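First comes the structure, then the notes that go with it.
Only a single protein chain was left out; the remaining protein chains are all shown in position.
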Amino acid sequence: MDGFANAAGKSIVMKMIAEIQANKVYLSDIDGLIGDGDHGMNMNKGFTLCKERLGRNALTFTESLAALGDILFNEIGGSMGPIYGMIFIEMAEYAAKETVITAHVFAGMLDAGFNGLGDIVQARVGDKTLIDTFVPARDAFAEATASGLDFVCALQKFKLSSENGMLSTKDLVSRFGRSSRLGERSRGVLDAGAVSCNLIFQAMADEMINLIK
Amino acid sequence: MDGFANAAGKSIVMKMIAEIQANKVYLSDIDGLIGDGDHGMNMNKGFTLCKERLGRNALTFTESLAALGDILFNEIGGSMGPIYGMIFIEMAEYAAKETVITAHVFAGMLDAGFNGLGDIVQARVGDKTLIDTFVPARDAFAEATASGLDFVCALQKFKLSSENGMLSTKDLVSRFGRSSRLGERSRGVLDAGAVSCNLIFQAMADEMINLIK
Amino acid sequence: MQRILNNPDDVVDEMLQGFLKNHADIAMATGNPRVVQARKAAAGKVGVVTGGGSGHKPAFVGYVGRGLVDAAAVGEIFTSPTAKSFFDAFKATDQGGGVACLFGNYSGDNMNVKLAIRMAEKVGLTVKTVVANDDVASSPADQREKRRGGAGEIFMWKIGGAKAAAGGSLDEVIRVAQKAVNHTHSVGVGLSPCTLPAVGHPNFEIKDGTMELGIGHHGEPGVEIVPMETADQMATHMLNLILPDHPFQENDEVAVLLSGLGATPIMELYVLFNEVAKKLNDKGIRIYRSYVGNYFTSLEMMGATLTVMKLDDELKILLDAECESMGLTQFGR
Partner (left out) sequence: MQRILNNPDDVVDEMLQGFLKNHADIAMATGNPRVVQARKAAAGKVGVVTGGGSGHKPAFVGYVGRGLVDAAAVGEIFTSPTAKSFFDAFKATDQGGGVACLFGNYSGDNMNVKLAIRMAEKVGLTVKTVVANDDVASSPADQREKRRGGAGEIFMWKIGGAKAAAGGSLDEVIRVAQKAVNHTHSVGVGLSPCTLPAVGHPNFEIKDGTMELGIGHHGEPGVEIVPMETADQMATHMLNLILPDHPFQENDEVAVLLSGLGATPIMELYVLFNEVAKKLNDKGIRIYRSYVGNYFTSLEMMGATLTVMKLDDELKILLDAECESMGLTQFGR
């Protein structure tokens, strides 16, 4: 079976939560440089709330992910609430009926998550947002799968592209809203959302790899 | 002539002013410890204002002292305005008609200054206020003069007692108003008014000694 | 961190509880703990809603009241309220005539309001919006739609709120609120940073002896970092960014709002206002009405924001209308 049981996948979300909790201050510090410093705090609040809600309940991967999306969307607000909320809700919805999460399913989830943003997010690659992490990672995973790599190898590509995408934001000049008048002052600093997206993707992929093995 | 010409004594007030200006921050820092930190700032403002007003005008000692008292009283306010204002105004008034300021006259001035406080100041020696500088210095001067010491020697005694009086406030527990509930926490710190009074008395006596010689 | 807190994660909830206890005559709770509603909204009026992150007191809940905003959606510190909270605020204030949602131009608020409007459409509730983008430091004049909202939001609420209180229709409320925004230009100066309670150390840095010209309400970097200036120079610098932007001209009548960012002593705001007023007077621009104080803050940041709104007869009448809220209470005149 090239995949893992949806029923066994709650640990993926738990891993994502642990990663965000561990990086709460780091994420706020990055956001403080050209943003408003709340990113880590809010992510931590939402993810921690999710941990409490999930508790010891036996939940599937997609149920856990839906719960996380729901909490972010309905209880956290900010930019992250709608963005990560939509992404997780749509990803979960796409695979809700699957017993096994295969590479093919996961590729579909990533597409669904991105498409779920719809017209809420106008940013594209290069605008110094979490899109700079998301899109390359998603594309690398799709390409790897299409070229016949197995799930674990495709996840390795996914991790690598996610990391590189995140790093790419450092040299970008912000073009969206808030920091657009900053010009050169926005260069040299990572984008907070790109960093959190990468943390989430790394945790997600690592635990998937664990489950697949 | 055991004394100096009133007409030549503007320099005494100028010396007092210079001394307060030089100690502006020091006085506020002392006041900050158990008071409100404004003592140096206000003294400096009043004394500096006086310097500007006196300018190059040819004024006597008592005219200059009256001007200083007047500015403190009418334009500075605080505790210092009425206290030093009254003291200087009454000292100047007492000797306004004298051509020569003798030891006898100066003793009378100190008495007049103290009495001028009347019921405005209830503090007595031991209450950790500028009275702890003023009264011992005045008494030492009167005693020295009565015992036949010359003006300069009496002024030396005056300086010594002023200094000791000021230092005595360090070990006193404040009994007046503001810091009375502090109890032991008010011990170990000089009283700001006692310090400024000593600075003024030292400058006053030093320049008188210069003039007498 | 020398702050008055219990668990930092609970600060918004506890603040709201305290707020509602203290202002029971003006504001009241709703079914959504993150939505606060005015107690005395006149029957049949258009609903006026706002919302935004916390940490800006009096904004946003502080402008819930009579003649101002009917409900506010409340977010975490510096964080947009949820779409659900905006939607609940719409529902709480709609009396059939629709709702004017008057908010500031931040990506989170834009997203959440957009989503809330979708929810409103599904239940047949009409919501129209005005987005304040008065902060001249955040984008060039030819990209005004990208600019952040600043303390000018207060004029938007005052003008829109007064029109709604006077029985204006939804379109009228939207028209005057939009006019207020179009006529309003703000700029901030930051002198010291702020600390989010849950983070525990300053959000960003302002070196002693320097100041950040054009800083945003959350410490977003501004136009330039310059050496610390006198109040007089600050006034010049701020007006130089604002006046050409409208442009404001001789014989214009204006409303001025000078708000502290939280920790600057009010005494110093009057010193700055004194300079601003002198310079406007020198240019022949007449201050019709002014407000100086902590009207839109950023936790314990030091600094100030200056907002100038060009007035016409309609705006004057609406500005002068009576209102009552935590942040702004004035008798009519």
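Observations
The letters A, B and C name the chains in turn, as written, and every chain counts its residues from 1.
Throughout what follows, contacts are C-beta pairs under 8 Å (C-beta built on N, C-alpha and C of every residue); 3 or more make two chains touch, one makes a residue touch a chain.
Nothing here was measured: the structure is a model prediction, and the numbers come from that model.
Every shown chain that the unseen chain touches in the whole complex is listed here: B, C.
Considering C:R34, C:K57 or C:R148, the position touching the chain not shown turns out to be C:K57 (whole complex). When the missing chain is restored to the complex, the residue among C:G18, C:G167 or C:P244 that touches it is C:G18. As for the chain not pictured, it touches subunit C at residues 2-6, 11-12, 14-19, 21-22, 25, 54-55, 57-58, 191-192, 206, 208, 211, 228, 230-232, 234, 262-275, 277, 287, 290-294, 297, 299-300, 302-304, 324, 326, 329-331, 333. By the touch rule set out above, subunit B reaches the unshown chain at residues 24-25, 28-29, 32-38, 40-42, 44-45, 73-83, 120-121, 176-182, 185-186.
By our rule, only the chains that are shown with their structure count from here on.
Taking the definition of touch as given, a chain qualifies here only if it contacts subunit B and subunit C alike; none does. Centroid analysis (C-alpha atoms only) places B farthest from subunit A.
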